[in-house]
Structures are given as C-alpha cells and as structure tokens.
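Note sheet for the following structure.
All protein chains but one are shown at their positions in the complex.
== subunit A ==
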Amino acid sequence: MTTYYTKSHEWIRVDGDQATVGITAHASEELGELVFVEAKDEGTEVAAGDAAAVVESVKAASDIYAPVAGTLAGFNDALSDDPTLVGKDPEGEGWIFRMTVANPDDLKGLLTAEQYKSL
C-alpha cells in the first residue's frame, strides 16, 4: 500500500485500484473541530479535483476533492455519529471515503509524503 498526497491537503492510500481518501493532519488542524462530514453517494463518478465530500467546522464548509478520477466506493459511516474522529485520527480512523481509481497511472502525478511535507 502506498499513500500519496495532494496540494489541497488530501491523502489517498492505494491498494491496486482500491483507495481510501482523507484529509491530512495539517488540514485537520487548520479546520479545527469538525461538526459534520458527508460524501457524495457511492457509485458517483468523479474527475480529479471534483468535490467528492464536504467537511464542516462550526464556522465553515470545505470541499474535499477526489485526488484522481474514479468511482466513489463508500463513506466512513462512523463520521456520521462522530465527525470529530477526523480531528482525532485524520490519517487513520478519520478516513472519509473509499474510491475505485479509474487509471492507477494518474497516481504518479500526486505528491509523495516527503514532497507534501516540504510544501
């Protein structure tokens, strides 16, 4: 499994064409405690950069973008009951949605952990 990052502060962990997506610890800190998270329906086709989910703090709503093109494959239902999970463990239990990656070659255009850290 490999994890890639985006300039818009998503991470995507990939195993074959199956991927899990969330927001980075840095993004989570910037947003503060979340009060609501939702993703578009399973089966929705997304292009790279499309809004695939939304996270809301007390103050504002922020879109979470699909890092690459693909099909949404499920939402982390635990976040419906406890959206603060994202803040507690942004790159683990606080994952937001799963997706099937349309073209695994697209991942090469994303950032590595080192590249993201040096942003």
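One rule holds for everything that comes next: a residue touches a chain if its C-beta (ideal position, glycine included) is under 8 Å from a C-beta of that chain, and two chains touch if they have at least 3 such contacts; residues count from 1.
The criterion applied here is as follows: contacts and distances are computed from a predicted model.
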The chain not rendered here carries, per UniProt and among "aminomethyltransferase", "Glutamyl-tRNA(Gln) amidotransferase subunit A", "3-oxoacyl-ACP synthase" or "ABC transporter permease", the name "aminomethyltransferase"
Where subunit A meets the left-out chain, the residues are 32-33, 35-36, 38, 54, 56-61, 80, 83
